[in-house]
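With one protein chain held back, the other chains of the complex are shown just where they sit.
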Amino acid sequence: MEGQKNKPVLEVEDLCISFEMYGKGLEKYRLEMVHHLSLTVNPGEIVAVVGASGSGKSLLAHAILGILPGNAKVEGRLAFCGQCLDSAAQQKLRGRDIAFIPQSVEYLDPLMKVGKQVLGTGARREKKQRMARWKQVFARYRLEESVAGLYPCQLSGGMARRVLIAGAVMEPVKLVVADEPTPGLSETLAKETMENFRELAAEGCGVLLITHDIDLAFQVAARIAVLYAGSVMEIAPADDFSGDGSALRHPYSKAFLQALPQNGFCPIAGSQPYAGNLPPGCLFAGRCPKRTDACAGKVEMRTLRGGEVRCIYAE
Amino acid sequence: MQNKKTGPGLEARGVCFRYGKGAPWVLKDVNIKIGAGERVALTGPSGYGKTTLARILAGYETPVQGEVLWEGRPLPKTGCCPVQMVSQHPERAVNPRWKMEKTLRECWEPDGPFLQKMGIEQAWMKRWPIELSGGELQRFCIARMLGPQTKFLVCDEITTMLDVITQAQIWRVILEEAKSRGMGLLVITHNLALAGKVCDRAVELPKLGRWQGA
Partner (left out) sequence: MDKAGDGMATGKKKMGGFWNRRQKTLCSIGFAAAYLLLALLAGLLVSPESYGVDYGAKFLAPCFAHPFGTDEMGRDMFFRSVKGLSNSIGIGVLASAASSVIALAFGVTAAVKGGIADRFVNWCVDLCMGIPHLILLVLISFMMGRGQKGVMAAVALTHWPELTRLVRAEVLQIRSAQYVQASYRMGKTRMWAAWHHMVPQVLPVYLIGVVLLFPHAIMHEAAVTFLGFGFPPEVPAIGVILSESMKHIAAGNWWLAVFPGLLLLLAVMLFDVAGENLKRLWNPNSGNE
């Protein structure tokens, strides 16, 4: 057991996700949406993945859980606590050791009372234990027992969020993958949700937090990975994201921070390139103020000041 | 010609609403008055009917009691409505079987300079909605609503699902447009920092009407 403690809960190495699609008529082609993504989550650590919509954040989560649609193809290595995470392992581990917290109650069964959904299924002889655990979990997330008798559509936003988290932690999980847990929540509720994740991490759980609310993420996360057009642009300690972002390495992460309403609300021009029409070399070059001809060459991830960055001019 | 700032604008008078007879009231006696060129933020906890109010103000739903007035007259039932709404999920607001070009031109014919201002690239016009990201789709949704007849725009959490850069880009365009044509805005959001940047004043929904427990 001690050996396992030091191993990362989740290792993602060189992950590529592509989709088979039809073009005009009968021509079929493959579209790569996530390119050579590497990431680790250690026990007790919250790692946030931020980026624009369409940058491949959710695909990463779905790939880890093995719930991508049938026309997707995953390449690269996924490992959970040191063991290879193939589709058989994913099937065994998800819901037990790996929990998924979906975006909204739309992921719950609308015709089943939430208490039953949180309780889940298990062996009959464990029923007593499960009930005890269920009471514990409900108490912990300040859900009254009467909430168990409600249907998902009757929950308010904050309650729904707590129910989803409660459902995820019924089992003693080692890794929590949360996909956009905060949009649509008021600031107090969003902060409370973040606090819940921090508690989970304090118990030794690894948390992969997928979000675009960078201002919330940097308050709880240990490290933040910035995704752009399917590539990691920068992985940096969360402290670098405070203030105006001068400690950051990549121009995109800096632009991200400066676009916050409280930080100037100042956007850069242009938009993320489409996966079917990516430029060669640096994917951000088209919008980058520091761009030169050298940016059209291959840009590798490199280590810099305690973080990693995919930019040849970062300093 | 009335002054842009002080025109009667959009008004909801004693609006009550519920989904079906016997259902609990979602809105009860809501009164709100927004000047023609005013920008107002609407905040409040989830589950209090912010989206329902937005839909009523834009004419998507008819209130059970009370009325919605634009410039002192009820909203027109047919023809292009002067009050338009943009919603939170752009992927649900466009027909998945239409190319973006057709979606954009459903209501009016935006010209090149306007599209450039909106940040819509020519290459996107020939794509299907599934081939665009949420931010790019949302630009189309906003652009198609900004025809010359649109005098007021209801924005229901339009940038909640978008990253901050796209968020800032979109709000910059909407603000420019609102200021240049004296268009009013009702902005529903949870982000107080955003509300402060975009709007003149903020109102909180539970304080607008009477509530008998939620």
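Should a chain be cited, it is by its letter among A and B, assigned in written order, with residues numbered from 1 in that chain.
Simple rule for what comes next: a residue touches a chain if its C-beta (ideal position, glycine included) is under 8 Å from a C-beta of that chain, and two chains touch if they have at least 3 such contacts.
Just so it is clear, the structure is predicted and the values come from calculations on it, not from any experiment.
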Among A:G149, A:P172 or A:G276, contact with the omitted chain is made only by A:G276
Which residue, B:K33, B:R92, B:R181 or B:R201, contacts the hidden chain when the whole complex is considered? B:R92
Absent chain, residues of chain A that touch it: 18-22, 26-32, 69-71, 270, 273-280, 286-287
Footprint left on chain B by the chain that the document does not show: 58-60, 78-81, 84-85, 87, 89, 92-97, 103, 106-107, 121-123, 144-145, 147
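Here is the rule we use: only the chains that are shown with their structure count from here on.
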Between chain A and chain B, what is the gap in Å from one C-alpha centre to the other? 30
As the complex stands, chain B meets chain A at residues 43, 45-47, 88, 119, 121, 123, 127, 131-136, 157, 160-169, 171-172, 190-194, 196-197, 214
Please name which positions on chain A make contact with chain B in the complex. 50-55, 156-158, 180, 183-187, 189-190, 212, 214, 255-257, 259-262, 265-272, 274, 276-277
